Each structure stands twice: as C-alpha cells, then as structure tokens.
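Every protein chain except one is present and positioned as in the full complex.
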Amino acid sequence: MKAGVGAPGRAQIPERTFRTDGWRVYPLTTGAILIFFILYATVRIFMNQWYWAPEEHYLTPLYSPCLSTSCVPGSSHFGQPMGEIPAFLPMAFITFVILAGFRGTCYYYRKAGYRSLFMAPAACAVPEPHKKYTGESKFPLVILNAHRYFFYGALVFACINIYDAVLSFHGKDGGIGMGVGTVIILINVAMLLAYTLSCHACRHIVGGRLKNFSKHPLRYRYWTFVSKLNVRHGQFAMISLVTVILTDAYIMAVAAGWITDLRIFN
Amino acid sequence: MVQVQVERFAYDVVVIGAGGAGLRAAIEARQQGKRTAIVTKSLFGKAHTVMAEGGCAASMGNVNAKDNWEVHFRDTMRGGKFLNNWRMAELHAKEAPDRVWELETYGALFDRTKDGRISQRNFGGHTYPRLAHVGDRTGLEMIRTMQQKIVSLQQEDFEEHGDYEAMLKVFPECTITELIKDGDRISGAFAYWRDSGKFLLFETPAIVLATGGIGKSFKVTSNSWEYTGDGHALALRAGATLINMEFVQFHPTGMVWPPSVKGILVTEGVRGDGGVLKNSTGERFMFGYIPDVFKGQYAETEKEADAWYKDQDNNRRTPDLLPRDEVARAINSEVKAGRGSPHGGVFLDIASRLPADEIRRRLPSMYHQFKELADVDITSQPMEVGPTCHYVMGGVEVDPDTASSVVPGLFAAGEVAGGMHGSNRLGGNSLSDLIVFGRRAGLGAVSYLDGLAERPTISESDVDDAANRAVAPFDWPTEGQAENPYTIHAELQQSMNDLVGIIRKEEEVQQALDKLVELKERARFVAVEGRREFNPGWHLSLDLRNMLLVSECVAKAALMRTESRGGHTRDDFPGMDAQWRNTLLVCSSDERGTHAEVAAKPQEPMREDLLELFELSELEKYYTDEELTQHSGRAGQ
C-alpha cells in the first residue's frame, strides 16, 4: 500500500483496520434500506396508477400534488394546470424531483449514502477504496450546495401534504370520517414535517446565519426550536422514509382494491 | 567525552515554558520588538495550564460591584497567612482585571453575566464572586487564547517578513537541561529535542523561567509529568535562590478512586457552585473546623451557609469554601477519625444540591471525568474526594516589579516564581498570577536587554559539559549496579508523599532527607537502554536530578520551619508563630546542583498604606506587637 494509511512516513501497518466492533452493520443496513427505497420508488413512480383512493380520499404523497389532466378524477386538489403528461414521463415527476432532490441533497442522506453506497468511508478509520477523492469540492457534487432550494420546495410540498391529510378526513357518506388510512397519513405527515423542519438548511435560514442572536430574539427562538429537532434529523430522515413507503403502499393497496380500508368512524 | 552536534539559535529572549506565564511573557517580549523563543517540553498548547478548571481571579466587580483590588489584596494576604510578598500581592490585585480583559481582545470567550460582561464565580477565600471562568475549563480557554494570540502575532510577522517565525518561534517538545552563564550573567541555555534526541543551544542574554511546579515528586498529585521542578532546579544551579519551598499546597479535593486516577483534581468550582463536603455519617463537618483566625467570617449554621449562595450581603459564606489548607486538613482529620468514605476520602455532594441539568451545564468536565473514569454519575451520586498535591507556593525569589531573579538576565514568572502566594495560594489566584507576572517578566527582560551594553558569550567548554551531562545516562556503570530511573522516581514519590506530605513531623522529614541522600547516590548510576529518539526512560533520568534537588529544598525548609502555616503543617508544632511570619527560608545550591542549603532571612515589612487596609484586630492574629507599632490603630492608642 503506497497511498492513504500506507503513505510514506506513516507507521507501516499492513492491516487495513484493527476494528473489532461491528462497523459493517451501519453501512450494510443503511445501504439495504436506501436501495430498497430507490427500487420501490422507481417502480412505483412508473406505475402511474393506484395513487388515489377515491372513496376514502386518500392521495399518496408520492403523487401529490397531481397537476396534470392525466390524473384520475378527484386526485387533483389543485386543479390540472399541466395538461397531458407524455406517456414516457412518470406523471408525478415534479413531486419526484423535489422529494428525491430534497432527500438526495440532504446532509443526512449524503452521509448515509457516502458511507453505505460509496464507502467513502464505510466506517471511521476504515480505509476507503478510492484512489482519488475531492469530495463535494468539485462538479458534480458541488451541486449539493443547492440543498436549500429543495428545502424550500419540500416546505411547499409539506403544506400540500397537510392539505391532503385534511382531505383524508372524508367520510364515506360525504361528511367527516376517519379510517386507518387517515391515521397512517397523519403519522406520515407528522414525520415529514419533523424531517423537513429539522433540516440543516432550515436551521441556518431561521437563525443560524446570524452572528448575534440577542439582537433577534424571535429568530433565536426559532433557531433553538429547530436546533432541538435537528439533533434527531437523521432519525427523522429514516423514520419518515419508512412512513412514506408504508403510506404509499397502504394507499396503493386500498386504491387497487387489494384491501379495504378499516374505518374508525364513517 | 562524546562528539556532539549542537544546533544553535540566537534570540533576544528565551522563554522556558509555554503555560500561561510563558505565553504571556513571550507575547509581551515580541510586542516590545524582541526576537523571542518559547521552549516547551510538551506540544504547543498542552502545558499544564490547560488543566486549570475553576477560574481566574480578578476584581472586576461584574457580579458584586463592591469588589475592588483592595478586597482582593486583603483576601490574598489572608489566604497566604500574611507571609506573601506584599508588593507582588498588590501588583497582582491591581493589574489582574486589565490582564483578563486583555484576553478578551485576543479572542477569549468567558462565560457572561446577564448584561454581557464577564461572569465571576465564588471560590475559596475570595470575599466576592471573583473568578472569571468558562464552565470548568478556564485554563484551556486561557492557554488556547494566548496560543492563538501568538499565532496571530506570527501572522503579522509573516506579512512583514515573509516568515511566520521571524520574531517569535515555538520550540515544542524540547527540554532545557542547563542554563549557561557568562560570568554572573545569563548567556544561554542548553536543550534537547525530545523526538530526535538532538541537542540545541540557545544564545540569549535573557531567559524567562515559566516552567510551573514540582508536583511529580509526590505520589498523589493533580500535576502532570511536566511538573518535575525543572525551572526551580535550573535556577538553583544558575545561582538563583528559591523561597518558601516548604509550602506545598494540597488541594482538598482530588479523586481517590479508582487507584489509577487517584489525585486527579476535582475543581473547587464544585463547592463554589453549591457542592458540600460530608463525612460517612452524612454530617457537613466543615462547620467544626473554622479556625480562630477566620472566626466570624464564615457561616456557623447550615441554614446561613445555604442562604449565602443566594444572598451574599446578608449571610456569611459556607466553611466548605475556607482556604484550601484548612479544608485539606479537615478532610485529613475526618478520615483519620474513621469517618471517611469507603476508599479513604470524604463525600463531596452536588447531586442533592443542584438539578441534574444545571450540574451538567456548570461542571461539564467534572461530570465527564467522573462518568468516564470512575463510573460515578455526579448528578445522582456523591463524589469521593481527598487531598492531593497540587501547587507549590515556593519558587524563584524575584523582584516583584520586574520578575528578575538575583541572577542578571534570569527572570521567573508563574508557579516557578515564589512569594506572591505566601504560605498558601487561593484558588484562582494562579491563573491571574500567570498573566500579571508573565507580562511583567516579559517587560523585565526587555528593559534588561535595553540596558545591556554588550551581549554575553558562551564558552564551548560549557556546551560540552552540558552535552556530556545530558548523555550520561546512556553510559552503563562499569562497576556496581545500574539503576532504573522509574524505580528511583517511584521511591522518591512515595517518600515525599508519606514523609513530607500534608502533615509533617521532625522525625519523618529527617527520614525523608536520609532517603534523599540514598536516592541521590543511587541516581548517579541511573542507566537507560535504547537510543536518543523519544526515549522516555532517558527523559526521566534527566528530570530525576531536578526532582531530587528540589525535593531536598522542600524537605530541608520543612524541617527548619517549626510552626504550622498555610501549606506547611507540623504535627509537632501545630500553632502559627508570629515570629516566623516574616521569616523567609531561602534555598540555594552549588553549581552542579548536588547539594541544597536553606537559610533564614527576614522579609521586608509591608508598606504602611497597605498595612492600613487591614483592621488592627486582624493583624494582631498574625503579627508581633513590635511590628504593629506603626499601625494607625495603635498609634492612636
């Protein structure tokens, strides 16, 4: 070994690592979850169906908002300004770009991805396999600095998700009602909100960028609040990923008629 | 005779030591335009000062506006039992606030008061909350701040000269083994690099000693390996004198368990912030140990003591915050009387006095230290603590204003200098001492240089001598048995700890002196294996000579002073004796440092206006009648 830990002058130790703990667990499990999500989302996004449960008024977050004339009736909560979407494009491509972009540029997912998918590094003090490394200093990875724009987008989408959640309190007889799906949607929205608000870009924007908190007491309060959430950003990232998949899968199953939604009332 | 290569460097000022005192001295010398070197045994920024926890005393009056230099001066003199060099105590009290504020301009971030000023905390012996602090890592903040100030000066030099080290260079992991003189004046210093074992020579007319203390001669100590008394020994061998060496401070609260961490400090800040000492019966025993000289100044009931934390104007402070010597002796007595904790200490309880969050916020490193080293959660369990060797009040005898020793060109500041703290140092007075007298030592060296007609020179034979002495441990004795430096060190520590420790007796100190004679003899045969590259056995062999010499001073002075005062407690002379108050014990040695001698000398009487700062009734507890005839209280009678 000539490079890295084998570079001239350093202690000459042939072993890559002496770590005896379970350092492989994190990259393996995280990698598996990430790959599963990528596969699932890709498949789902090209299905172009079963995203709206018309009776229960459940809209899956993966297709929300549905803005084109291709959308099934009822699923377009904000009209259909987009016209027809060509068949080769997934009709939820805007949603997909924003959500995937938000997560893809998220500081936590970056860490998770670099560690598990790129092994840069797989675990601390374990040599990485790459010959050269410039990190996020050069194109294309320097683009990750645009994360805040995805955050703004995600914030808009979070509001839309809240609206969708309100609509999911739709009773079968037209009035107010609630099913298991509603609960799932609510939990998902809560997790999405926690994930979005705990974002590092958010933390920076609400107050982190200031030099003097004491001159901006209100922003200091926001910052303190976001900072508290931010400590658990990684957890929210993973939990919300799982809740999104579960919510989507549930709504898909209801929409496809594989299961019937259990109603709590009406 | 060895053939040696010696790298040579010429500087205007060489500062030995990169602790608070050394860094401050170097900053000053460089700012006055002198080419300055800083030499340190460890890496830059690791000096012992990083370990200081509680705070830095300065009467800024941010928390209690009644505080001022006079109150600080009085507290310092009382703490030292009036044996202090009063001029140093005066300068210290007057200049400390400016020096602390100066640190802010270097970038220090102390904890703040509500109105945005530097917050100050209570500490033993200080009348008002006075210690500027950062949680419990004040020393780290100070050393980092000055380290970064030095970097910023180097950046300025880079702008001007294209070389960061043009005016100010740090020599890390470099140990000075000898000072070299030209006639009676300083002309240089001899050193080795710890990593390569290679030698260097500093040609310099002015040296500032800032090497810290001597605690590594004792077994149970809060001090790090650096504290081998190098500066003390270098000064002695260069012909300078040490004073007050019998006064060694045993900090009342060191960790006692597990054994491998025994001695590590538990900051006084724990008590300053509300922690109390209890014995095994749960009693807050300090109420029973308020000595006569402090009667009336401390709370006599738990209720009053507790009220004091909130309202200091109408209550007296808790006796848990008596000066350190008192608390250390009290703990010692409790343990001896069988009321100690399971591992031979007493309990220090903060868990029942503050909410867990608050403890973690105010004392983060203590929380951390107990959690990681002893498996004790201080937010729910009491700590076990006992006395640990912490600080040496004694040191190089210096001129208060210039920090100059009796040897021209040799200056000393910080723990290695003596006098300022008298027989006992108040907590927090060391960090302020470092910056006040560090700066003064820098200035002293500068004005010495400015008054110097020609640069002193170094004779080659002195350099060869120094080199030969440095490599001597590699020569295995031709006859007799080679000695292991680690063994001798361990025996020295045990003997000093047991026989010249917190409580002393004539026979025991005498025994220690006998042991020292034996160890000194054996130390001549110390031999080490291996090469000169980073060889800890060799390093220890060289440090050992210093420890032995300095220990001899401590023991001899301890034997001579037949009274108990501050950091010197004689079981056979338990009382304080006014006749001894203004007597200094002065230690000196021969050029090779083979033998130390101690002689008594009177101290200069306190300037009248300073004496007037005290009530006559208080002075009467310490002074002889003759000494007080000038006091206005008397004169009026």
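Each chain carries a letter (A and B) given by its place in the written order, and its residues are counted from 1.
Throughout what follows, a contact is a pair of C-beta atoms (placed from the backbone, for glycine too) under 8 Å apart; a residue touches a chain by one contact, two chains touch by 3 or more.
Keep in mind that, in the parts below, contacts and distances are computed from a predicted model.
From the set "ABC-2 type transport system ATP-binding protein", "FAD-dependent oxidoreductase", "Thiolase" or "Succinate dehydrogenase/fumarate reductase iron-sulfur subunit", the protein name that UniProt assigns to the chain left out of the figure is "Succinate dehydrogenase/fumarate reductase iron-sulfur subunit". Across B:I264, B:A330, B:L519 or B:L548, the single residue that touches the chain missing here is B:I264. Listed residues B:M51, B:V71 or B:L201: the one in touch with the omitted chain is B:M51. The set of subunit B residues touching the chain not shown comprises 42-46, 48, 50-51, 60, 97-98, 101-102, 104-107, 109, 111-112, 114-117, 119, 134-135, 137, 140-141, 144, 148-149, 151-152, 154-155, 164, 172, 195, 224-226, 257-261, 264-265, 364-365, 368-369, 372-374, 484-487, 490, 528-531, 533-538.
Seen from subunit A, the chain kept out of the figure touches residues 3-5, 7, 9-13, 17-21, 107, 110-111, 114-115, 120-121, 124-128, 130, 132-138, 141-142, 145-148, 200-201, 203-204, 208-216, 220, 230-231.
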